[in-house]
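Here is the structure we will look at.
A single protein chain has been omitted from the complex, and every remaining protein chain is retained in its original position.
Here is chain A:
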């Protein structure tokens, strides 16, 4: 099995698939669930185990999923709400250094936003949303044109 690899151009989308470069789970999803079935196909004996492992993907939100999310949320809270986490200077520094690799513009702003967020800033309304939805982005681009 080949794991999907990052696009060569330093892109933000993982690429895979096409001619045997997909992961097993992707392959199974394609060729076991989809495609033509013709009534002349004969029954053949199948290896069960390899196929069974994939049935994990069918599991819909279960108690285990809920517990996993709860744990992740509580973990987040430990350093997200300033309880014994890094102090502000450390955080800002880390962000500046981390950001230096990418685009320089906006890093400072991002750091300021971040600091405001951590302080539980009172400018609730002025704060940038945590993330921009694709449609919002598309609209913004239209306006720029």
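One rule holds for everything that comes next: contacts are C-beta pairs under 8 Å (C-beta built on N, C-alpha and C of every residue); 3 or more make two chains touch, one makes a residue touch a chain; residues count from 1.
Simple rule for what comes next: contacts and distances are computed from a predicted model.
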item: Which of "histidine kinase", "YceI family protein", "Transketolase family protein" or "Gas vesicle synthesis GvpLGvpF" matches, in UniProt, the chain that is not displayed; value: "Gas vesicle synthesis GvpLGvpF"
item: Positions on chain A contacted by the hidden chain, ascending; value: 1, 4, 7, 9, 11-20, 22, 24, 26-28, 30-38, 40-42, 44-48, 50-51, 57-61, 63, 65-74, 76-77, 80, 130-138
